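Yeah, one chain of the complex is gone here, protein chain that is, but the others are all in their spots.
So, chain A:
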Amino acid sequence: MATYQEFIQQNEDRDGVRFSWNLWPSSRLEATRLVVPVSCLFTPLKERPDLPPVQYEPVLCSRANCKAVLNPLCQVDYRAKIWACNFCFQRNPFPPSYAGISDVNQPAELMPQFSTIEYIVQRGPPNPLIFLYVVDTCLEEEDLQALKESLQMSLSLLPPNALVGLITFGRMVQVHELSCEGIAKSYVFRGTKELSSKQIQEMLGLTNPAASGPQSRPAAPQDPAVTCRFLQPVHKVDMNLTDLLGELQRDPWPVPQGKRPLRSTGIALSIAVGLLEGTFPNTGARVMMFMGGPPTQGPGMVVGDELKTPIRSWHDITKDNARHLKKATKYYDALANRAAVNGHSIDIYACALDQTGLLEMKCLSNLTGGHIAMGDSFNTSLFKQTFQRVFSKDHNGEFRMAFGGTLEVKASRELKVSGAIGPCVSLNAKGPCISENEVGVGGTTQWKICSLSPSTTLALYFEVVNQHNAPIPQGGRGAVQFVTQYQHSNTQRRIRVTTVARNWADAQSQIQHIESSFDQEASAVIMARLGVFRAESEEGPDVLRWLDRQLIRLFMFHLRRSPFLQVFNNSPDECSYYRHHFVRQDLTQSLIMIQPILYSYSFHGPPEPVLLDSGSILPDRILLMDTFFQLVIYHGETIAQWRKAGYQEQPEYENFKHLLVAPVDDAQEILQTRFPMPRYIDTEHGGSQARFLLSKVNPSQTHNNLYSWGQETGAPILTDDVSLQVFMDHLKKLAVSSAT
């Protein structure tokens, strides 16, 4: 028998699932005592190069409210050609095409190793991918130039049949028509006026005048010429679009002294959403918005155009002094929901030195599965590479992105679904297995995930509803089935079905087993997500208190100090950005985010991971810290002096040169793969950028206790935060007192 660790790893590799408990307490009462609920992290599109999709439709349970997919856990009567649903116990005949089924001739979905299986289904015509660029023109010339180049580059990365569209905005919003010859044509909208989707479509001339008559047939076949004016296949308009982007000018309206440029981001987005809504509802589409500053006019305005009024800070928010916050948030929420309903995702690429309003706009991406990338300028490799990585391809040469996904969760009778946390919205699908206790986005068994990547991970929360007095027979297993339907980037519709099962265990008799089945990492991330979810919706301190009450684990110290929960030293935008990524990344990445990894390089041996503690900061070490968002290379004091002195240039000190290069190479490796691309920082002792490291380490040495620790070890941190030591002491005291 493999260890739990191996079991967990194997499960994750095969199904992309990690449960907090791998043995489930068999009654509600016991489950609630466990504090950490039965829950899992699920990565729907976990890359499985070894999993060839099958070319037929899944077989469904015939019970109307079940519709579970035939899976290896089902009991099959090969002779009678009947299978029993393992969720509702309905007995179903196999479809005619399964006539040849037998013990030795099993379809893939019945084989145990295919607990995760992917079907390719033929439904309707293939839908092209749609990329709608929404570009801010209120940029510095340099930035705009860089952005234009990135955009033109991206055109070459798109599949030729993908549809592209272009909307630019500044003071006005322009929707560019791409199909025209000769005169470049665009539709212009005022940046201050909110328009309904219908109005937008009318104004863009997308409504068929004949259809507006009494005979209202909304499903009237769309005239391709009409729908295509703004969204054209790349291969047809490549030249046009390249020219168009080439001629793109900065917003021409003068910006008076002391004012911000007028940015109609809100309207631009609403038009983008409205355009797609009218032309390609329920088709995978990606709205990619590039903005170089906060929205300053119209609905969705985050800050006024007066420079003397700074953009809201946490301080303003807590003082309820952020004028536009609520209104803007509400506006973008509504937009996000509209986009989500239609299966369109929205990416935000925000590059500016100051905040750009991500706090208000975050739900655009959070609800639609879009990306958020944040940088200082479009003219940085951070942005350029991040953006390029959006279009990265897998080993099949296909985009690592999927569209219009829906995730349905089916569970055994003893289990109910409480909710999900991740880049999804509820589809409000009612079913028998919905828990009354809502955690995250609940009240449904189906969620829409408009855009998926192989790393997109949702946290799903369950509730054990089996009553204490109705024991589950020994060896009973609970099962969960995840059905993910999505549009593959090659325009195929696919369904991926993952069915997993865990044993029930009586908490009283088998508490040890349950304890050993605990997945600490998964639980940490799952609870952290819950914490972040609450932090988003509730007051910060309350969440901390809740978390403190709920969990006493080491990692929590770092989580507590992370920008996911702490807003100090982070702008509202940064918090939104960090949280955005936290709630969608897979377990490994999430852990990095919670507790950054610190490697130490020295002449004393190979690189070794060290404690994230101020004590690890030593003069003769090079440190490499990975916080997910940042990669920091920190040269200790001595190393820095050596480097300054140029020893690495001298042949006799080649070993020093190697030492210097080692962390850089490692960092490169990380940079190559991560999305979004982390901020890469090369600093040294005393450097201003060293703050990135200093703010993360455990302040075991501070200016307060400097002398009690001796100077040789580590560096003091100037902070009032308590150190881990103090934190632990406090926790112990609490634990004891509460136990009594």
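One rule holds in what follows: a contact is a pair of C-beta atoms (placed from the backbone, for glycine too) under 8 Å apart; a residue touches a chain by one contact, two chains touch by 3 or more; residues count from 1.
The rule is short, and it goes like this: contacts and distances are computed from a predicted model.
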**Request:** Pick, from "EF-hand domain-containing protein", "SEC24 homolog C, COPII coat complex component", "Checkpoint protein HUS1" or "AP complex subunit sigma", the protein name that UniProt gives for the chain of this complex that is not shown.
**Result:** "SEC24 homolog C, COPII coat complex component"
**Among A:Q90, A:Q152 or A:S186, residue touching the chain not depicted** = A:S186
**Complete:** Checked against the full complex, the residue among A:D50, A:E247 or A:D665 that touches the missing chain is A:E247
**Asked** Thinking of the whole complex, not just what is shown, which of A:L29, A:L195, A:L694 or A:L731 touches the missing chain?
**Response** A:L195
**Complete:** Which of A:S150, A:Q174 or A:S451 touches the missing chain? It is A:Q174
**Missing-chain contacts mapped onto chain A** = 172, 174, 177, 182-190, 193, 195, 199, 202-205, 247, 249, 252-254
